[in-house]
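Report on one structure; see the data block that follows.
Removed: one protein chain of the complex. Kept in place: all other protein chains.
Let's look at chain A:
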């Protein structure tokens, strides 16, 4: 009995000591609890130095929390019980959150730095006039390939994927919009096409690709490509830069027919408590120097036109991640096609997955 009590006491004391330690560590940064800003972002998606700089500059204490998927983040915000002041969803999630009234409108008069954003990334279909969202990072969908494994072969067009020599060499991401999208693109159709004939044509073309497809996989595609399990992969540019970091034999290309353009934008969820601070933070991140520092840390492409000047030439000049204007004009953002059309896309993708070689 005594031993049990001693143990109990020990654990409780240890618990309180740690609790005290954590709160001491928290307050050692010199902020009171009153003025805080809670940010809900993707894991490792901001340079931590920028957060401390923002805290110093504004006197606001930042609480930083992370999520791993748009769906998880939306569920948390929808359910309430949280006070996130800023979040960074992708474009399709933004239009969904707008529909469900989960966002607060952004007061652009408080964002003097908004002028630095390249107009090309503003006023897009998922959020006309940027009423609710401000661009954070952007990227593309393209082809990652290992030319060493393919005897020096390179890629330029989606149609290169159909080459018979690539039998059993291609990995695809498991996304209906991505795969049907490049099927449409390879036929020079828009990847938001809803014309039934075009869709059937794209599916028939994709069916012919099956002998070349080794597997349709999720996030493990990065590891598989880096470990040279396959020579070619269709991936997002963010994943591509990671794969290439892990294995420098790989290269990335955005096919010339065009491709998907994706965005992660900053929004203010309706649960926000510190709307003023949220605007301050967005403006802080729009500052070209800060945007450049962040882009260098995270490795994705910044939509901030002025920030490019502060980036090292080997980053801002990298045509793979900052494509030339002729190509960017061919890139398309996914439109919200509506539930019915989306279900149709999913069905076509499923049929493609089941197609026999």
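Here is the rule we go by: contacts are C-beta pairs under 8 Å (C-beta built on N, C-alpha and C of every residue); 3 or more make two chains touch, one makes a residue touch a chain; residues count from 1.
Everything that follows uses one rule, which is that contacts and distances are computed from a predicted model.
Novice: Would you mind picking the UniProt name of the chain not drawn here, from "YncE family protein", "Ferredoxin-6", "ABC transporter permease" or "NADH-quinone oxidoreductase subunit B"?
Specialist: Checked against "YncE family protein", "Ferredoxin-6", "ABC transporter permease" or "NADH-quinone oxidoreductase subunit B": the hidden chain maps to "ABC transporter permease".
Novice: Identify the residues of chain A touching the omitted chain, counting contacts across the whole complex.
Specialist: Against the missing chain, chain A presents residues 1, 3-4, 7-8, 11-12, 14-15, 18-19, 21-22, 25-26, 28-29, 36, 38, 42-45, 48, 63-68, 72, 75-76, 79-83, 219, 222, 242, 245-246.
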